[in-house]
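Missing here is one protein chain; the remaining ones are kept as they sit in the complex.
Chain nomenclature is as follows: A, B and C, assigned in order of appearance, with residue numbering initiated at 1 for each chain independently.
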């Protein structure tokens, strides 16, 4: 190892890290909301299509996608309520020439912050939360106590419901859960998070919050509380099974959204990083 | 601060970090190679288009882009030579049903590694390298010595040429530099990097390597040496001006490519992170 | 009317025409095969986004779509059998730099030809063919006789099954018909068409030919017979209800595919035109 510096971070790096990948693979046909442009990937050029005189050849890609597909972060510009964005700006006026300059995803600073995994079903003594189950403030309190990991101002709180096990289900509709409902926090759980001053909140589901069976995305009170009332970013479709299985509940959370000028969200591949004690 | 753990990484986090953003903003009209599908962003839905009965409204996005636009990483599947990918696989056969299962960008593990900025023009006593200038092994040696930052196995080496200052030039063709040429390492500089066993190498230019004036991307020997012969990833269009201006030459380098199944590259927003000593 | 020429076509035009629109509207969420990139439409710029000093403003669009969505035509390059395209060309070699120069959709000449609607259920005394019903040569013969409209060399034959009534069904899966099957000709019906030397053949279904219940697009013998063995274009997802209801079985058929260089198909809006006798 060649580092000569005295940066304590580099020292920790030298000691070795474990990096948990919290992002889902992006592929054609993966579960996603029909409200957003479908993920599609194709190769305009493959190897052999054009070979340079020296024998070199390059293959390349074309992507088409919404920004709220796969593992992604919601910018504050994503949701408004009664015509207002977070901070009170008029939501219609906030759109300038086809983008949101003020609360667009480019305004989200890359995050290197304390992250806490709230493994709710584990604290409740279950494998996973039931479909449509609303995770309550009492559940969150119990989880924090069971784990010994309080959630504080500036932290990123990731709520595991166990629903993520359905992401790769051959029946693509199961993870979306329109008919069954999807577990998650409701308005009260969102307030619990806001009261603690978290910087961002995430979950292993497609819409972050509790969806009652058969009701789709008709009303999203947790989005309102977090994005519109509190200025707290939401991270969706997280892969939390591996970090949960490892029993890791506290870590350095790293998330670096694409700086898409004026967009309402970005696909991301967040990381949970721990050093060796 | 609420952390109760004994993880040394969380301790460093508590002490405070500085995070340098090495990604360029993505916007319509930014400089990009005409070889790749143009970046385009549009809002299918804006606030006010559909307001739910409770007053909620969501805006969303559609992205179209190549994966080698903006700040991005090249997967090993991107380049072949004489019909072979890194490791010897037949490049045409490697494409399975329209994607590259073996060396696709989804196979790049997220990076949290020692990073070294090689501020070449500073070491050479210049503002920036001249257009078309080939950065030599001697220049790299001199930079390492001047900075006191050797480059070692597993590190990520970022080579600053100073060309990044042109990214926002109103003349979009300047950064691309077809007529002028672009500075960067050539085949010899690439071997210098491969000899040190770097994990990835990056630059503040659109094609990483030296482009002689007027010759475009006809021959890319550094890509061949790194991607095909050495299995070393390449990161392009980095924003290195800020970290260079701060005089920071060694850091924790964080890069988390989108896990695009079978793609040849991914847009990224890498970070250089330093703790407080 | 200002025409002064002696062109008999212009004379007919002066006498008045009836134009039947055989194209389906293209909209987000319409029934389409999941094998093809989903149709998406969005407005990058709306009125008011940028107003010129003189008060002018322009709105514009972005389209993303496969070419085999909505009403569309299959080029000969679309299908191969045992590695060969129509005429015997090697199907893999036929792809040059990411497109099909030889049998691509740009090689389809615009059509202004005699068209014949074969209203099969009407001739059979039914409202519509049953799901999964294979239309036989005997059915086609009977239809031709009942209508008094023989099908000859160079004609375009449009086969109505009645399935088109499901295109706008709120259950988007009905028209696709994976579980139910879809009516249409099979291999024998395709040979009937090929034996008559038609220039193109169309239907009011998503895959032109008979799909048995539950089997999807696993085997498509009519595509093989027409596209690969006979060089006959296929037109799918036609809107035939209006022209059938009018009892019009013979007309000038007009189809002008987009000249997409090297593509395998094109969205189209074909017309059936009749003059006043």
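Note that a contact is a pair of C-beta atoms (placed from the backbone, for glycine too) under 8 Å apart; a residue touches a chain by one contact, two chains touch by 3 or more.
All figures in this text were calculated on a predicted structure; none of them were measured in a lab.
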Sort through C:64, C:123, C:140 or C:158 and give me the one touching the missing partner chain. C:64
From the list C:79, C:158 or C:232, which touches the chain that is not on show? C:79
Using the touch definition up top, pick the residue from C:26, C:146 or C:194 that touches the left-out chain. C:26
Among B:44, B:104, B:189 or B:202, exactly one should touch the missing chain; which is it? B:44
It is residues of chain C that touch the chain not shown, namely 1-13, 15, 17, 19, 21, 23-27, 35-37, 41-48, 52-68, 70, 77-83, 85, 91-92, 94-95, 98-100, 106, 109-110, 112-114, 148-152, 155, 218-221, 223-224, 250-252, 254, 256-265, 267-271, 273-277
Can you list where chain A touches the absent chain? 40-44, 46, 62, 64
Would you write out the residues of chain B that touch the absent chain, in ascending order? 29, 34, 37-38, 40, 42, 44-46, 49-50, 64, 97-98
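Just so we're on the same page, only the chains that are shown with their structure count from here on.
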What's the rotation, in steps of 5°, that superposes chain B's Cα atoms on chain C? 180
State, to the nearest whole Å, the distance from the C-alpha centre of chain A to the C-alpha centre of chain B. 23
Provide the C-alpha centroid distance between chain A and chain C, rounded to the nearest whole angstrom. 43
Indicate the residues of chain A shared as contacts by at least two other chains. 37, 42, 44-46, 64, 98
